[in-house]
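Submitted below is the structure of interest, expressed as structure tokens.
Only a single protein chain was left out; the remaining protein chains are all shown in position.
Going in written order, the chains are labelled A and B, and every chain counts its residues from 1.
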Amino acid sequence: MSTTKRKRQNMKRFIPLYLMALPGLAYFFINNYMPLPGLVLAFKKYNARKGIFGSKFIGFKNFKYLFATKDAFIITRNTICYNLVFIVVNTILAVFVAILLAEMTSRLKKVYQSLILLPYMISMVIVSYLVFGFLSTDNGFINNTIMKALGREPISWYMEQRYWPFILIFVNAWKCIGYNCVIYLATILGIDHSIYESAAMDGASKWQQVWLITIPLLKPTIIMMTMLAIGRIFYSDFGLFYQVPQNQGALFNVTNTIDTYVYRGLLELGDISMSSAAGLYQSLIGFILVLGSNWLVKKVDSEYGLF
Amino acid sequence: MRKHRVLALLASSAMALSLLSGCGNADSAAEAPADEVTSAAEDTTDAGTAATEEAAGADTDAADEGDAAAQAIADRKAEAEKNGEYEKIVVSFFDWTGAPAGIDRVNAALSAHTEETLGVDVELQIIDSAAYADNMKLMLSSGEQVDLFSTCSIGYPTAIMNGYALSMDEDDLFDTYGKGIQEKIRKDYIDACRVSGVLYGTPPIKDYAIQTCAVCIGQEYLDGIGYDASALETDENGYPIATWDEINDIFAKLHEKYPDKYVYSMQDNMLTQGSSVDNIGGDYYGVLLDSANSLKVEDAYSSDVFREWCERTYDWNQKGYLSKDALTDDTGASARIKSGAYMAMMACSKPGYKTQISGECGRDMAVFDVGESFMSSASVSSFPWCINQNTEDPVAAMQVLDAMYTDPVVSNLMCWGEEGKEYKVNDDETITFADGVDANNSEYYPNVLWLMPNPYVAHVWQGDPLDIGDQIATFNNNAVTKSKALGFTWDNTDYAAEFTALQNAYDQYGKQVSYGFVEPEKGIADLEAALKAAGLDEYMAAKQEALDAWAKENGIQ
Partner (left out) sequence: MKTRDEKHFQIVAHIVLIFLSFTAVVPFVLLVISSLTDNDVLIANGYSFTPEKWSFYAYEYIFKTGNSVMHAYGISIILTLAGTVLSTVVTTMLAYVLSKPQLPGRHIFMFFVVFTMLFNGGLVPTYIVYTNIFNIKNTFWSLLFPGLLCNGFNVMLMKSYFVSSVPGEILDAAQIDGAGEWQVFTKVAAPLAKPIIATIALFNGIAYWNDWMNGYIYLTKRTDLYSIQNLLNRMMVNIQFLSQNSHNIQDAGVGLASIPLVSVRMAMATAGVLPVLIVYPFIQGNFVKGITLGGVKG
């Protein structure tokens, strides 16, 4: 009797909180959950006349094209490997830059911060033109100016696949550092300054402070960002892998990902069910990986779990 | 993250949003149509006779059917009287800039007319080319009101496979309410739009044939090397007929005289515009190499046509005629010539092409006719007009479609806007921009004549001959190579896996070899190996089977 009463009182206490969460949750319901039944499309042969739910059920046939040929291995390998490298490179660089920015005393830090964010503002399509501006064989800045100055032969960049993993990793980092670094910067600025002060008083050097205070306190954010990125590990930035390499065949071994592969086929086929199947496949793997890593992380320290 | 999501969404939903990369790069169902597009009309006498024969054949029904159409109009008018408003038919197609500023005014004028003639309001819903295919797929899937739509950029096969298009044979819709269209379009062209015997759309009247392999060279450069084309014979369009050997000689001289310029401006159109290879079923994985005489599905990429082309471009590349960036440069070929750094290109021609290409290239261009005139199997059915399966009133939609082919008032408003506002009529009956109006400030100037149902029932634009419709019809009729498979379409959804793999294989190996960047023998071997691994043989066999079945059904040997 008294426990139920307490429970009810307890619940009452939380009503304002639930109300505060309501707009966001309602939005997610509308934006993300209401369209979700549409995923059945992945198992159907869509026909507008019969509608999404009335269309014919065809099982896993729509998924077949994702696995049908030996390309499946290459595109899956590329997608996963690039994402893993991106996670590592981007995290390290972003944390590093965020720490530099946070500790910087000069007024210039404002300038640096906005300049580094600049690439994030430019769309991938335009980035692909700029990359071309640098790498074009006849007129590119690198061949025309740098290679000439070094007395080296010009390189046909778009024909040589060995350079592209580095180019793509560079472009991706170049574009994303500013964004990721803002996230870590906010966390660092939220750290209680008195911790640093007492550490400094104890004679800790700047590097020690960073290593012993900042990084450990950034850990929850880093873990969370990494787990979220793992959830997207089967996705790839279409602009980065399709437009930046200019869809060049010679580079496919190192640039073809699940998204670009699917795009080439479906551009002509225009099949809603097949694109839905590709999306479901990508999400599902991500979902499983997130569940797995969440379980793992929680086993180590329950505080760090996503949910 | 957000950006990530959008791009993923974009890519995985396979929006025809090729962003900036390759809307026009041929080689596909959706684009092949566009490559042959332009404008055309039916041979009036031909159509006339056909219609008379038709009418004679269907003599007894004629009265009834005429009544049915008139009755439908009368019913709608009565309904409108009762409700105080007319039912509306929404017509969708695309232009280059999105809904024009004067769209409401034109729609009002159009409705004022159709209320009288058809008892409906007509609303043109014009979407820009960039978004049209995506927007239409969404609208057609979600049940919004669209009654008639052009399948240009959506793709006719896609429209049918996804169930967007209504069968016009249902309830004898076309036979009963499409009388006017039957008079305007030859029956074999209508039949070319039938898929598995069912009519889902009617083709716009335009030029269906192309003159393949038109090599265009800047006149000033020809003058520079002192070349005189007058010794060559000319084709019926008045362009000198040349062979590749002669073209190669010219190129060699051009290169010698202008070593700083690139001779040839490359684009990925060798099969679409430079050959009579028939891409039956809308793709080049299994084609008819001799479509006028044979229905054998063959591999385009192991053919002599393809090999010769690759050898030619490889040779050009070795000689330094091509830009080293040709593979990555997506600027239009004509824009490159306009820049002054390139001298020649290849396209397909048609009557009046020289003026057009000279305008595009910003200089006087000489057009050499190296190919032949060709009408491919998909040329007529590349982008017919369809009725949405979801329309509330198929009869009204059919009647509006009929009016778009036959009613000069409707066609004029659709093509040109309002007289006095957008255009004015000259003394010789051609039209031009109204005073103070030009292409940039006109409130209605869609500039997509070639997708309009029948632009030849409307005014003729200044500079075009008044009988342009007849000229185009003659051009169509005279096409030297006419595909036997005219009207064949096939559903490749069961081979989507192979198709996707083939597309990827072609993208990986095809462009390099056809652009002359790898040694032809090796390049073709690589391409062939990749295509075979992707399932080319299965795909071709399936296509052959479908083609045979189709040929049997239609009594074609």
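Operating definition for what follows: contacts are C-beta pairs under 8 Å (C-beta built on N, C-alpha and C of every residue); 3 or more make two chains touch, one makes a residue touch a chain.
Given the structure is predicted, the values throughout are model-derived calculations rather than measurements.
Enquirer: Among the chains present in the display, which ones are touched by the chain that isn't there?
Expert: Its contacts among the visible chains are A, B.
Enquirer: Check each of B:S339, B:N426 or B:N478 against the chain that is not shown and name the one that touches it.
Expert: Reading the full complex, the residue touching the unseen chain is B:S339.
Enquirer: If I consider the whole complex, including the chain that's not displayed, which of A:Y18, A:F60, A:W211 or A:W295 touches that chain?
Expert: A:Y18
Enquirer: Among B:D67, B:E85, B:E116 or B:E144, single out the residue that touches the unshown chain.
Expert: B:E144
Enquirer: Going by the touch rule given at the top, which residues of chain B touch the chain that is not shown?
Expert: Per the touch rule, chain B residues meeting the hidden chain are 1-3, 5-6, 9-10, 13, 15, 17, 19-20, 22-25, 34-39, 96-99, 125, 127-131, 134-135, 137-139, 141-144, 273, 325, 330-332, 334-336, 338-341, 347-348, 356-362, 439-440, 447-450, 461.
Enquirer: Go through chain A and note every residue touching the omitted chain.
Expert: 10-11, 13-14, 16-18, 20-21, 23-25, 27-28, 30-39, 41, 52, 96-97, 100-101, 103-106, 108-123, 125-127, 129-130, 132-134, 136, 138-141, 144, 174, 177-179, 182-183, 185-187, 189-193, 200, 205-207, 217, 220-221, 224, 228, 231, 272, 275-276, 279-280, 283, 286-287, 290, 303, 306-307
The rule we apply is simple: only the chains that are shown with their structure count from here on.
Enquirer: So the centre of each chain is just the mean of its C-alpha atoms; given that, what is the distance between chain A and chain B in Å?
Expert: 40
Enquirer: Tell me, which parts of chain B touch chain A in their complex?
Expert: 1, 3-4, 7-14, 16, 18-22, 28-30, 133, 137, 140-141, 154-155, 158, 161-164, 282-283, 323-325, 327-328, 330, 389-390, 492-493, 496-501, 503-504, 507-512, 517, 533-535
Enquirer: Can you name the residues of chain A that touch chain B in the complex?
Expert: 45-50, 52, 64-65, 68-71, 124-125, 132, 136-139, 156, 158-159, 228, 232, 235-239, 242-243, 246-250, 252, 256, 259-272, 274-276, 278-279, 282
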